[in-house]
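Just one protein chain is left out here, and the rest sit where they should.
Right after this comes subunit A.
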Amino acid sequence: MNPLAHYPDSDFDIELRLLIEGIYLKYNYDFRNYSPASLKRRVAHALAQLECKTVSALQDRILHSPQHFLDLLQYLTVPVSEMFRDPSYFLAIRDKVVPILSTYPSLKIWIAGCSTGEEVYSLAILLHEEGLLERTLIYATDINPHSLQRAEDGIFPIEHLKLFTANYLAAGGKRAFSDYYTAAYGSAIFDRALRRQVTFADHSLATDSVFSETQLVSCRNVLIYFNRELQDRAFGLFRESLCHRGFLGLGSKETVQFSSVAEQFEPFARNERIFRKR
């Protein structure tokens, strides 16, 4: 049943704007420049799940209870991820980017919008196999504290492992994937050594600034939720963070091409959406 079926559109739109504004004023989470269609769907879904009749009722609830805001945040962000999602991306990192990264004595990598950590463990495994993990610092950031906690825990439902294993192999994996986790109680618990070099941190591409110089930024399937203006802000941060000739990896449908920093990047692996700072 569609929760919006009997809700006048114009009311929903007004209340949605007020909700987003309220969240910004109260909690400093800035969703004002997110793509509206998906945001609207996610709020409609939250209404049904959180059993609120109207967006105004939801607003009332979240403004007066940080815990309820955290509940809503689970719907506003999209905590959906996969290990080695788009294996060809990780294969290109392994075959084309790693040889260049190897020339640096020490490395810093920023995974922006890391969600529940699948991308972090994927890159850590890859760097480990290429002998780079020991001299790398990985910053894994997101705005969803629940997701960051789950990322840090590194425990994933065992039923996802079939897909993750297939992806790992397609991404040029060199070992048995099961070397990296222990199966217990329906979960796969990933090797703690993989996150020794990882710092998990709350950081918003919408409101925060650059915190470190990096050689590689991987930001996948986050920018699709932003409008052009906010995309440009995020691209600006990546450009600022990246060292001369640093790499920027995006999701399979994302590009710097139409952004305000387009001129400052060149395609490095075109199909895999890896760009290099000029």
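In this text, a contact is a pair of C-beta atoms (placed from the backbone, for glycine too) under 8 Å apart; a residue touches a chain by one contact, two chains touch by 3 or more; residues count from 1.
Operating definition for what follows: contacts and distances are computed from a predicted model.
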Undisplayed chain, where the name is taken from the UniProt record, one of "protein-glutamate methylesterase", "Carbon-monoxide dehydrogenase large subunit", "ABC transporter ATP-binding protein" or "Maltose/maltodextrin transport system permease protein MalG": "protein-glutamate methylesterase"
Selected from A:L137, A:A201 or A:I224 as touching the chain missing from the view: A:I224
Which residue of A:R41, A:H64 or A:K174 touches the chain not shown here: A:R41
Options A:L50, A:L63, A:V78 or A:A201, residue touching the unrepresented chain: A:V78
Residue ranges of subunit A at the interface with the undisplayed chain: 1-2, 4-5, 9, 35-38, 40-42, 78, 80, 221, 224-225, 228, 252-255, 258
